[in-house]
Every structure is written in C-alpha cells, then in structure tokens.
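Here is chain A:
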Amino acid sequence: MSFTKLTRRGLIQTGAVAGAGLALPTYLRAENHAGFTNAPTGSTVTLGFNVPQTGPYAEEGLDELRAQELAVEHLNGGGDGGMMNTFSSKALKGNGILGKKVEYVTGDTQTKSDAARASAKSMIEKDGAVMINGGSSSGVAVAVQDLCQSAGVIFMAGLTHANDTTGKDRKANGFRHFFNAYMSAAALAPVLKNAYGSERRAYHLTADYNWGWTQQESIAAATEAMGWETVENVLTPLASTDFSSYIAPVLNSGADVLVLNHYGGNMVNSLTNAVQFGLLDKEVNGKKFEIVVPLYSELMAAGAGANVQGVIGSMNWNWQLQDEGSKAFTKSFGEKYGRPPSNSAHTCYVQTLLYADAVERAGSFNPCAVVEALEGYEFDGLGNGPTLYRADDHQCFKDVLVMKGAENPTNEYDTLEIVEQTPRAQVEYAPDHPMFAGGDLGKCNPGA
Partner candidate 1 sequence: MFGLEKRDTLLLGVVVVLTLFAPFILNPFPADSGLAQFNAGYPDLMQRFVIFGIFAIGFNILFGLTGYLSFGHAAFLGVGSYSAVWMFKLLSYNVVPALVLAVIMAGLFSALIGFISLRRSGIYFSILTLAFAQMSFNLAYSVLTPITNGETGLQIYTSDPQYLQSVDAPSFPNLFGAAMNSSTTLFFGGWTFTFSVGYYFCAIFLILAFYLAIRIFRSPFGMMLRAVKSNQQRMNYTGLNTRPYTLAAFVISGMYAGLAGGLLAAMDPLAGAERMQWTASGEVVLMTILGGAGTLIGPVLGAGFIKYFENIFAKINDNVLHGWFAFMPDGIEDAMVAIIHPFVGKGWHLTLGLLFMLVVIFLPGGLVEGGQRLGRVFRRKDKNAGSVEADAAQRRSEAAE
Partner candidate 2 sequence: MSILEVKNVGKRFGGLQALSDVNLSVAENSVHAIIGPNGAGKSTLLNCLVGKLIPDTGSVMFDGQSVLGRKPYEINQMGISRVFQTPEIFGDLTVMENMLIPCLAKRDGAFQLNGWSRVVGQRDMIDKAEEMLRDMNMIDKRHMPAASMSRGDKRRLEIAMCLAQDPRLLLLDEPTAGMARADTNNTIDLLKQIKDERDITIAIIEHDMHVVFSLAERITVLAQGTPLVEDTPDRIKGHPKVREAYLGESQDAA
C-alpha cells in the first residue's frame, strides 16, 4: 500500500507525512515525477471531449463529437488520415500521440457553465484527461478554460466566438482556433460595403448577453468605420422565442439593413421572423432592404431553411472550400458520416490534431511544453490557408469566410455559399486592442 500525492498546493500535512513514511519506491508511479496533471503512464493517453449533448446546441455538439472521434481515428492511424496528410507539420505518424494510443471520454456541457465545468472536472479527476476540447458557446468556453487553467490541463476551445475568450478572459492553458466577433466584423465590413454600398442605416437586434454585446460592438464599429449609420440597437432577452415585437418596429425606423446579433435558436427564430415580416421584399431609402447575420453556422442555416437566402454572414470555415486540407477533411468526414462537416466540427477536429502535433513536437504531454509548442506556431494545410497561433493571446489568425445564403441550393448541405475568403491580414488586430483589453494570459499551469 502506498500513499502518493497528486497535490499541487496546500497538501494536507498528515497526508504528506504518511506518504513519506509509507511510500515504497517500487510502488511509486512514474507520472508523479512528471510534474503535471494526469501525465499518461501506460500505453494510452486520454482526451476529454466536452460538448453539448442536451439543450439547444445538442446537434452542434453531436457534430463536434463526430469530428473528434474522426480525429482520434486518424491519430491512431485509422481511416484515410484526413487532414493529417495535408497538414504542414509532419510530426504526427498515425501511431497515436508520442506512441501512445489515443483514447477519449465524452461529456455533456448542457451549454451551461456549471454543467460544463462539472463534466470537465470529472474528465480530469476521474478519467485522467490531459486535454479538454469542444463546446459550443462562449460562456462555457470561458468557464472551462478557467477550470483547465487551474487544473493544469490544456483547453482547446471548440466553437466560441466572443472576443473575451481570447480577450479579457484569455488563459495560458487555453487555445482558440475559432475566429471571433472582431474578426467577423472586420471580414464582413468590406463585403457589405461592396454589396450594399457605404450609405446604409443599420438596425441592430442583439442577444442580451455577453457574446451578443461584443458581437454588436464589433460589427457596429466596423460598419460605422466604412460609413454606415447605426440607427438603433435593441437588446433582446435570451429566452425570447418570438422576435416579432422586436422586428415589427424595424420598418418604421428608417433603417435599411437589419443586423441580427443572434446565435443558435435565437438566430433561427429572429431571421425566420424577419423574413416573415417581408423585410427582404421591402425598399427603404430607395434601397433594397437587407439582413446581415454576423455569425453563421450550417445548423442554424438548416434550421432557418429558405429564410437564409441572400443573407450575408461570416463563418470560420466551410466544407465547400477547395484547398487540399478542406477537401481531405470533407471527404473522410463525409464518407464516415454521410454528411459534410460543420464549421464547429472542423474547429474541433483541427484543435485535436493541433494538440497532438504540439505534443509530438514538444515531445511531452506537459501542458507548459504544449503551450510553448503552440505559441507563435505557423502552420498550413488545415483549411483557411496559412495560420498563426499568436503567442500573445492564443488566438488563431487565418482567413475568414464571408457567406451568403444560396439562392438555389441543390441539396440540403449547400444552403450557404462562399462569397469571399477574407485574407488573414485584414482581420488581424493588436493583442491590446480595446475590445480585447484587460486580459492576462498568466503563466502556463502544469498542475501537479
């Protein structure tokens, strides 16, 4: 029998004494000398996939899970290898990570900060996960990122779009591949100017919570910079299902563009309602009325159906991209699941590969080594062209897609079409940009 400590701070004294007194060297486990939380011992390493499986984003979570399972398959040398073949780094061999077979555990975030943290904690405490990946909202991402920071594991964020994730809530152990509200706005503004002119009056409907506010702030700033006027910004309760009372006054406001800073069910409903009110058929100020949805997702587009036609928005990635990486991923995902991957699936897949690659390059699962390997890392071949993981805030910089609802979709998967691939240079910003200020990465925490 042996007492060994997995403790970081404030170890119970008696425990330490007992441990020192009773421990026999032969029973001591190797990981306890590795100096970080959940150091993998045997022949396997466990990753934690924490995605919403119940609640409004369950479908998105399911798609993330598919991608994560696919990534694990590829890492272990199964399937066709997907993006591992196109990835600029060739560190991954298809023999797991550092020769250890990759295993995974799954959990349900319920899209609630509390539940997400409980689920992540159980993965860390019970299943020995060294990395947590996934999620479908910024609240959850920030909460889990904070947890991973204090527990000493790596957090590879899934879908999280609020500026705060890598802004004021940035953490050394957390990394975001997904783009953010600022980048959406920066990518959208020129396209909107081209499409709708520079003299537009915009009416904003904004989900009344953190993400909504940052999204609205970003897009308002970007569009105002090119000459648009913001007529009104109306905050809508998150719990709203019927947005008619917010949309009805739009026509009388003199606005000719409606910006829906909504996501998920809110966005599906507000867009459906706006189209019902016939906004897209109207002419205001002598211009055709337009609707903009800053953040699109395939699943939302599917939920809104034909209502997305002609509506412009932005995305992190889309399966219709023609670079080799995207094609390879779409092919292996499509063949396995019979449907193209969503952009949240893509980000989770890529994040898993990026983590594995960083471990290989660092030669260690130690979070601090991984952080070092990822910081300032330039790579390509994972879609979106050349990409940088910026050291200052752990945000990925890459091309952003501007999408538009297709007028004549040929099947249920191409309801959105790519309008433009906004180059990375155009969406970059300084790490201390006011919208991201106040954050502090802190130091990487290896845990134990």
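Keep in mind how these were chosen: all candidates are chains of the complex that A comes from, given by their letters.
Methods note: contacts are C-beta pairs under 8 Å (C-beta built on N, C-alpha and C of every residue); 3 or more make two chains touch, one makes a residue touch a chain; residues count from 1.
In this text, all values refer to a predicted model and were calculated from it rather than measured experimentally.
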Query = Pick from 1 or 2: which one touches chain A in this complex?
reply = 1
Message = Looking at the complex, which residues from chain A come into contact with candidate 1?
response = 1-12, 15, 19, 27, 29, 53-54, 58, 61-62, 65, 69, 104-108, 112-115, 117-119, 121-122, 125-126, 137-139, 142-143, 146-147, 150-151, 164, 168-169, 208-211, 235, 237-239, 438, 440, 442
